[in-house]
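For this view, one protein chain was removed and the others were kept in their places.
Our next item is chain A:
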C-alpha cells in the first residue's frame, strides 16, 4: 500500500505527470468549468428550443407552422456542422462576444452553440414521448399551455430528460477536449500540447484516465437519479 502511494512509484511509471501535477489540477478544473458553464447555458437553450419544437409542432398545444419550421431547420443546420469547423467559423463572433477567441472562456461560445441544438433534439424526443392522452387530460381539466409545459411535459419526461442530459454532458466533455486542442485549455489541451507534441505519452494517458473518470461518475450518478425518478 505504502509503495503504491509513494511518490517515487508514480515518478517511475509516470514521470512527466508527476512533474506537471499542477498543470493537471488546473486543466481538470478548466475542463469542469467549460463543461459546467457551457452545459448550463446550452441546457437552458436546449430545453427552451426543445419545448418550443414540441408545442409548436403540428397538433401541439401551441401549434404554429412557421415557428416550428424555422426552429426545426435551424436545429438541423447547426447539428450538421462538424464541431471542429464550427470552432473556426464562429471565431470572429466569439471574439466579438468575449474579446478573445483563445482560452477557456472563449471556448464556451462554440461549446454552447455546438451543444444546444443537439440537446434541443434530445429534449424534443423526450417530450414527444409523453402520451398525447395525458396532455389532453390536462387540457380537459383546464390547464394552460404554461401549466402543461411545466407541470406535465417536463414532469412526465423527467427520467428521459435526465438520461439525455447525461448523454449530452458526456458528448460535451468530448467537445471540450477538442476545443482544448485548438487553444481552449483543459485536459484536451494538456493531452495534445504537452503529451502528444512533446512525446510525453504518460501525460496523454493520464488526461484520458481523468476524462474517463469524470464520464463514469456522471454516467453512474445520472443513471441512479433517472431510475429514482422513474415510476412508469
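The working rule: contacts are C-beta pairs under 8 Å (C-beta built on N, C-alpha and C of every residue); 3 or more make two chains touch, one makes a residue touch a chain; residues count from 1.
Basically, contacts and distances are computed from a predicted model.
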{"item": "Choices \"ATP-binding cassette domain-containing protein\", \"Energy-coupling factor transporter transmembrane protein EcfT\", \"Carbon-monoxide dehydrogenase medium subunit\" or \"NADPH-dependent FMN reductase-like domain-containing protein\" - which one is the UniProt name of the chain not shown", "value": "\"ATP-binding cassette domain-containing protein\""}
{"item": "Sole residue of A:13, A:85 or A:140 that reaches the chain not shown, by the stated touch rule", "value": "A:140"}
{"item": "Residue in contact with the excluded chain [from A:17, A:152 or A:175]", "value": "A:152"}
{"item": "Those residues of chain A which, in the complete complex, touch the missing chain", "value": "131, 133-134, 136-144, 147, 151-152, 155-156, 158-159, 229-232"}
